[in-house]
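The full complex has more chains than appear here; those shown keep their coordinates.
Just so it is clear, A, B and C label the chains in written order, and each chain counts residues from 1 on its own.
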Amino acid sequence: MYDLPAGGPVHDLLLRLEGISKGFPGVQALSDVHLELRAGEVHAVVGENGAGKSTLMKLLAGIHQRDAGSIEVGGREVEIENPRAAQELGISIIHQEFSLMPDLTIAENIYIGREPRRGPFTDDRRLNRMAADLFARLGIDLDPRARVGDLLVAQQQVVEIAKALSFDARVLIMDEPTAALTESETANLFRLIRDLRDQGTGVIYISHRLGELKEIADRITVLRDGEYVATLDAAGADLRHVVALMVGRELAANGGPPRTGDPSRPVVLEVRGLGSKGLLEDVSFELREGEILGFAGLVGAGRTEVARIVCGADRADRGTILLRGRPVKIRTPADAARLRIGYLSEDRKRFGLLLDQDVGFNILASSLAEHANPLGLMKDAQARRTAERYVESLRIRTPSLRTPVRSLSGGNQQKVILARWLAKDCDVLIFDEPTRGIDVGAKEEIYELLDSLAAEGKSIIMISSELPEVLRMAHRIAVMCEGRVTGVLDGAEADQRTVMDYATRAGAHGGIA
Amino acid sequence: GDDATEGLDPDKPYIALVSKGFQHQFWQAVQEGAEQAAEEFGVEITFEGPDSESEVAQQIDMLQTALDRDPDAIGFAALDSQAAAPLMTEAESRGVPVIAFDSGVDSDVPVTTASTDNLAAAALAAEHLVELIGGAGKIALVVHDQTSVTGVQRRDGFTEWVEANAPDVEIVSVQYGGGDQLESTNIATAIIEGNPDLKGLYGANEGSAIGVINAVQELDRVGEIQVVGFDSGQAQIDAIRDGVMAGAITQNPVGIGYETVKAAVAAINGEDLPETIDTGFYWYDATNIDDAEIQAVLYE
Amino acid sequence: MKQTDTAASPRVLGPSWNFARRQLQQVLAFASLIVLAAFFAIANPNFLTWSNLSGILLSTAVIGILALGTTFVIITSGIELSLGTGMTLAAVMTGVMLTSWGLPLPLGVLGGVLTGALIGLVNGVSIAVLKIPPFIATLAMMLIAQGLALVISGTAPIYFTDVPGFTDISLASLVPGVRLPNAVLILFALTAVAALILGKTLLGRYSFAIGSNEDAASLSGIAVRRWKIAVYTLSGCFMGIAGVVLAARLNSAQPSLGIGYELQAIAAVVIGGTSLQGGKGSIVGTLIGALIVGTVTNGLRIMSIPQEWQSVVIGLVILAAVYIDILRRKQ
């Protein structure tokens, strides 16, 4: 089935890329890159946003064609012309951006193109059983008949992973599989990866969570600006050194002391007794001026739902929201924006990006009115200056403001949406997974930005599944479990253990094993 | 050859005819008559018309284009004479004589009008239908159009005659099917279902009449419901021969086309013309359908 | 996350109480139809006669068949504007084959269906291979088919008077004793076929996949181009059948008919709950949509409401039917 020599010992080298180059109009995404993948290894590929990691993987997945260089699979030089060809070569990929069909069920998505059939008809019973078996094998707790569009982001990520694994591929490529996952799902994923590795599968693993590399990777290849920098053994590697290779300079590891809430500052936003059928129960918390309030919890705990209600995207059944002590009615995100409350969604493709538009438009989407005169005429020069300022300060890697946002790397797209909310002058900012897919260097920049926003007196809610990030940034941490706030901890008193304790307090946790 | 006038002989006088349609049998019969005359008198003609009888604006565009082709005379069957008034003036100022055909053009410009008297024709249809149902009972009309001159005249000519002359006849429904056969069939079917004691139906043009015929046949009411129609065409002729339809009014479309071109030639030659040229209409039914006079004005 | 409806996603989600709810929803979808029928039955006693009901079905047949085929196209997030004139061209081709070429009846009918399939194939190739937007590709085809129907027929209707048995295709009753015209049986049979294709075959599955997210479908290794062409060709087959049924009902092929039928068919599809955004839709919904339009039209005509008011009322009923459906889906 695979294009590998039959019988005898399996060729040790699964994949060999030599001198790979790939350019897009205005960008040289890859130049002269090498990569080797052995059977039974996890090979991490790291680099800053826009370094070319995803592009390299797309060459292997048959989505792009290289400009130069050679690809060998199992010792034979190959052309990978389309996704199907990649599948046939035993290469399976988890894309950084979801590539699921929301209107189909989970099982239909996983086995699309490989449906079991009975005569001329699809055999859905067998299809669902195959998916159920797969899930049992992988330890995933999802109903194969559920519609993918109804799933949480993290659950969709799990479906992507399951789909890639279902191919029993020799080469498995994972482009930021954990960006939407919390610790426990990540642990589960790692267990699966180790199993596969032990069976001889080669895994290419891309992640910005460098802490994971120690845990899972055997070797690490670093890319910078589309160029190959080095390949290291993970065991001996010093992460600080890896970061230095990635960004081309030493990064000061700053964390600072744990923060603590300041009860003397006025409460800006107060949420009282928020309830939403089946999702939230009696959620109450306060957000003070100049404060970063972290929201921690497992996937499906209801953090996103709280945010969506506060910003008017969803309606609550019960509860009140007070802004500076006065009850407010927020029916739509436009109401929220008028009250200077902004929300950055965790799902940037569905709820963030205007994919058809360029980088400048995307940065300005929330603050267009601020860049128009009272007659509604746009002040284009001023708008351009604003956009340029954020491209610079967030170091968004883009050829120009007029570049379609679609062609930016995932991390840079995330920065564009962050810039959108920074460009709008909000008092309350709710950031749902703001550093999702963002590289280490840029993360530091974003942390600094959040700090300076807080110092300016803005109030920030930071929902994050990366616990270390929450622990480091938040003045106080609200922990949610199964739709309730199970505790609000001060930054100083919180540590990984206590937070996890509150996060599982309600007993069994939801969604995914 | 590759001459600009696209196959037209530049040495012959050129007459542009703008009709109310081109897809229907009626207009093709008019065109046939026009072509006969063109051959006979040695002139070149073009013949065009809009997609439907509500397309007033399209017809005006066609007339404009016709004028821009620099014709020696124009034949024009106005969907709406008011709308054409500026172009009539333009034609006059360019010295292009205009012959109105089919229905009158409400303007001083046309030198003559070759047409059927639709009001009188519809009244004749009414007279026959009333007689067929014995002077009393319910009848209904399926008309092709609610706003066009022919639609209105063939409806009003019919209803006015009934109101004036047949007090015991009740018109239960007047509906419009755009001349679309399927639409007209469905309309006629619904009217019959809604009025089980219906005694007569009138279809005001070819498509409407065929719709009425279809409905009566599909519902097995041949003979119980008397049907009269308007215009000719294979389906109506067959229906009359088969006894499904009692009879119909036919105009003389070939004559209309012929007279129009003949008058245009006369106008080009500077001859005097009468104000109107009556092209006539006839009632035809099983008894006279094979008469030479009738056969001459029927088209299939 | 928004609560989104799943009633229209492919097939039901299997057992559990969810299943029951979904079935109930399907039945409730008939609600507007039943309310309408009840209203007309009260307003006019002649409405509820067998003869009139079968008349409604008969008058729905052509639009219904067109709508069934185009449901697939719309689920892929395409559109099909050449339905009406394409159907006419198919009818004309059947006419030419049966009368001028003197082919036997089954071959003539087959020829009509193949003509429709060919039109669909050309549409599919323009859209999938040349990447012309479906609206434009099928609008162009609408004009081309209209012209060709006139050219081929010599701008005159083609009569089937000399083809014995041709009108029986639409108007005879296969079921002995019951006055139910064959056209209606054909509509029902095709509904079953279409539902089977949509719900149980790869073509149906991939139609949903392509309409749901074309890029993702292609990344999953589906030959999107080929399946799109297949979908338009399938829709073309239905168009061809509609053409034959229409010609058999009128006992003639009318070359100037057809424009406007495409909007009616698409309306039936959308009233039936299929989304023009693609990815969602059902065949039963389409049938109900077509019947709703057919029923209102017939009801108003049978009541002899002045025609200018008829279109106002039909417009309002369409709005109401869709709005009620939206409310229903919100629970």
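Following the convention adopted for this analysis, a residue touches a chain if its C-beta (ideal position, glycine included) is under 8 Å from a C-beta of that chain, and two chains touch if they have at least 3 such contacts.
On a predicted model such as this, the values are computed, not experimentally measured, just so you know.
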Task = Treating the displayed chains as one copy of each kind, report how many of each the complete file contains.
result = A x1, B x1, C x2
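In this section, only the chains that are shown with their structure count from here on.
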Query = How many angstrom between the C-alpha centroids of chain C and chain B?
reply = 34
Query = For chain A and chain B, what's the span in angstrom between their mean Cα positions?
reply = 71
Query = When the C-alpha atoms of chain A and chain C are each averaged to a single point, how far apart are the two points in Å?
reply = 43
Task = Going by the contact rule at the top, pick out the chain C residues touching chain B in the complex.
result = 44, 46-47, 49, 51-52, 55, 58-59, 62, 150, 155-157, 159, 161, 171, 181, 246, 249-252, 254-257, 259, 297-298, 301-304, 307-308
Query = Where on chain A does chain C make contact in their complex?
reply = 61, 63, 82-84, 87, 95, 98-105, 108, 112-113, 115, 117, 120-122, 124, 128, 145-147, 149-150, 152, 304-305, 308, 314
Remark   = chain C partner, complex, touching residues on chain B are 22-25, 28, 51, 140, 146, 172-176, 180-182, 185-187, 189-191, 193-196, 210, 214, 218-219, 233-235, 238
